[in-house]
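Removed from the display is one protein chain of the complex; every other protein chain stays in position.
Let's turn to subunit A:
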Amino acid sequence: MQDRLHILEDLNMLYIRQMALSLEDTELQRKLDHEIRMREGACKLLAACSQREQALEATKSLLVCNSRILSYMGELQRRKEAQVLEKTGRRPSDSGPPAERSPCRGRVCISDLRIPLMWKDTEYFKNKGDLHRWAVFLLLQLGEHIQDTEMILVDRTLTDISFQSNVLFTEAGPDFELRLELYGACVEEEGALTGAPKRLATKLSSSLGRSSGRRARASLDSAGGSGSSPILLPTPAVGGPRYHLLAHTTLTLAAVQDGFRTHDLTLASHEENPAWLPLYGSVCCRLAAQPLCMTQPTASGTLRVQETRVRAGELDQAQGRPFTLSISNQYGDDEVTHTLQTESREALQSWMEALWQLFFDMSQWKQCCDEIMKIETPTPRKPPQALAKQGSLYHEMAIEPLDDIAAVTDILTQREGSRLETPPPWLAMFTDQPALPNPCSAASVAPTPAWTQPLPWGRPRTFSLDAIPPVHSPRARSVAPLPPQRSPRTRGFCSKGQPRTWLQSPV
């Protein structure tokens, strides 16, 4: 079964690559190739992880890669369709009458993202003995570009989820749609704080052995937790962490402001979902936009347009002042007119063209043209600490000889029933027998340097190394108050309008 899945996957990848090739779209092709390789690397890393936090990072990378691949696929389809329709002389179905003018592009930057939590809303947590933790991150999409924030660990002591990243999109139009998606996963394995033997048994039986095929098929049937269509990009991480979509929202030009604003989140999961978090229902951020017309020099420089009339003077007007351009501005009650002379009709026309384009851009980008909004170039994010350290990838769980091996084999025997005829290959790990042929093919390895070491199944037991925990974002205890107009949301609903009642209840 596993083989068949691999073949399907390879065929899909082949198809994607062929499409890119046939379009001769080298840039998109390059990006696709890159994501495909990243994805392969993430899959291998996920199979090799033994620590939950590494698995969470790897699953996140996988989710991001999958989303990007799908997005590029969609873009390829659109371009292919456009190309085909052009050839047959028909216009693509989704384009209206050709616009006379298209607005300039701009840079859109979202930063200081903060999502308030509302722990008091539920008493679910007070009964839990252990501190329940979640791993969350944001996926941001504008056009076909997808970016992600860092992953943050959340527990009941946090009042907000605060992301340090600032995310920049460079090719936005004024009609942009920036989609935010919040994904979360349980840090503790779903359904248990069970002991080591059970965990180990689950891990072993899912990564090796015959049940993996059955499980892989099961994971295909249920909606993939990695957020992608399961058939196209099957999730290899059976038994690994699963991210669930917790909330989403879409931001447009209207949301842009040189300052912090609060926006509504549409909640996408409910309490039964294992990764459910008590979200207040809002997201705060700074969404800035710099249209190119504000930052790049145009033919006539940057104008502040306030009741300005621009008229081109024609040759047949006042003699001696050919090819003129006059600009009138209203300053209170006064009107001031400047007349500019150009050297030829062509020069005049190109000045006029530049001015009209500028006016059009300003009408499209609206408030972004009032003043230039500052955008800091995001610093490249540090790779998560656990991955950066060479050699910490392949932690091995310490197995005390007395207790766990017997428990592990018992559990597995029970699960597999009488189907186990020959001793499973992983048994060699626990005995001193010479290592059996490596069940994991270390054949094609991702080109990234950190992952070139093959899986050391044959090594003698070592105790796990203490990994440096990933850097936590500073805990936000005091929180800037939300703008007073917000009305809190009830779980799962979008409550429209203000409450009308003031109930009184006897107790």
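One rule holds in what follows: a contact is a pair of C-beta atoms (placed from the backbone, for glycine too) under 8 Å apart; a residue touches a chain by one contact, two chains touch by 3 or more; residues count from 1.
FYI, contacts and distances are computed from a predicted model.
K.L.:
With one chain of the assembly withheld, which option in "ATP synthase subunit b", "Tax1-binding protein 3", "Eukaryotic translation initiation factor 3 subunit H" or "NADH-ubiquinone oxidoreductase chain 6" matches that chain's UniProt protein name?
P.N.:
"Tax1-binding protein 3"
K.L.:
Check the options A:Gly259, A:Pro380 or A:Pro506 and report the residue that touches the missing chain.
P.N.:
Of all options in A:Gly259, A:Pro380 or A:Pro506, contact with the hidden chain holds for A:Pro506.
K.L.:
Touch as defined at the start, partner being the missing chain; which of A:Ala47, A:Ala82, A:Met118 or A:Leu245 qualifies?
P.N.:
A:Met118
K.L.:
Footprint of the hidden chain on subunit A, which residues?
P.N.:
118, 120-121, 484, 488, 490, 495, 498-507
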